[in-house]
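What follows is a structure written as structure tokens; I'll ask about it next.
Left out: one protein chain. Kept in place: all the others.
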Amino acid sequence: MVLLLSLGALISILIVIYQYKLKILDDESLPIAILPRAIIYWIWLYKEILLSSLFVSKLILRFPMNISPKYFKLKSNQKTTMGFNIYANSITMTPGTISVLTNNNDKVIQIHAISEETKSALLSGVMDQKIKKLMGDKDV
Amino acid sequence: MGIVFSYFSNFMLIIGSLFLLIGAIGLIRMPDVFTRMHAASVMETAGASLIIIGLIINTGFTIVSLKLIVILLAIFYISSVATHALARACIHDDLKPIAINKESDQ
Partner (left out) sequence: MFSLLIIIISITLATSLYRALIGPTLFDRLLSANIIGTTTVLFLVMYGYHSGRTDFLDIAIAYILLNLIGTFAVLKYFRYGALSHGEED
């Protein structure tokens, strides 16, 4: 059992290395080069998800429900397509903000936010800087 | 040591199920499709991930917890992609969120 599983894992790794040497891996594969930094980014993103879901929970449980949703456009500083995708997906994954329409050519996202606080938290650009750091030197 | 892990996993399970309940309340109370999506996002990310991480701590490192990690990653990616697709379909179907209506009133 263990022998079979480890042999399968070994052969998969060898095939990936072979394709990497042949340079036939395209951009849509698993980005191995940013994977160690991605784990740090995921931990930060998970902390952010928990904090903003606490905020949205407080907003839901407030008795007279006065929410004022916002709809606005945001220009991101990402250079690559993958960084832009990670940015839009992280915005959607965080409760309180949803990326509605994305444009890859001029890197503009239209965002629906549930209140003023989540909007200003997004406009401060902390997440954008984190993703630029995640994408590494070739992005700067 | 084992009893500490047990208490910790029970704590995470209870917090996760509380997030699920709060999201369900928000699904009923919110006034419009886009704001309901925020409540659904609370359920799908915070609630589901806390419950599954609690189960992983309860199990330890076996093949079962590996399957649980697969389910956790799938829930994260699938929920965000489905929410984005749903929001885009709403906009294409000329369903304006109440934020735009408020701004055009002023």
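Residue numbering begins at 1 within each chain, and the chains themselves are lettered A and B in the order written.
To be clear about the criterion, a residue touches a chain if its C-beta (ideal position, glycine included) is under 8 Å from a C-beta of that chain, and two chains touch if they have at least 3 such contacts.
Small disclaimer: the values here were computed from a predicted structure and weren't measured.
Undergrad: Given the contact rule set out at the top, which of the displayed chains would the hidden chain touch in the full complex?
TA: Every shown chain touched by the left-out chain: B.
Undergrad: Sort through B:27, B:57 or B:98 and give me the one touching the missing partner chain.
TA: B:27
Undergrad: Could you pull out which residues of chain B are in touch with the chain that's been left out?
TA: Counting over the whole complex, chain B touches the hidden chain at residues 10, 13, 17, 20-21, 23-25, 27-28, 33, 36-37, 40, 43-44, 48, 51-52, 55, 58, 64, 67-68, 70-71, 74-75, 78-79, 81-83, 85-86, 89-90, 92-93, 95.
Convention: only the chains that are shown with their structure count from here on.
Undergrad: Could you state the distance in Å from the CA-based centre of chain A to that of chain B?
TA: Here chain A and chain B have centroids separated by 16 Å.
Undergrad: Which chain B residues qualify as touching chain A in the complex?
TA: 19, 22-23, 25-26, 29-32, 34-35, 37-39, 41-42, 45-46, 49, 76-77, 79-81, 83-84, 87-88, 90-91, 97-100, 102-103
Undergrad: Hey, which residues of chain A end up touching chain B in the complex?
TA: Counting only chain A, the residues touching chain B are 46, 49-50, 53, 56-57, 60-61, 65, 67-71, 88-89, 92-96, 98-101, 112, 114.
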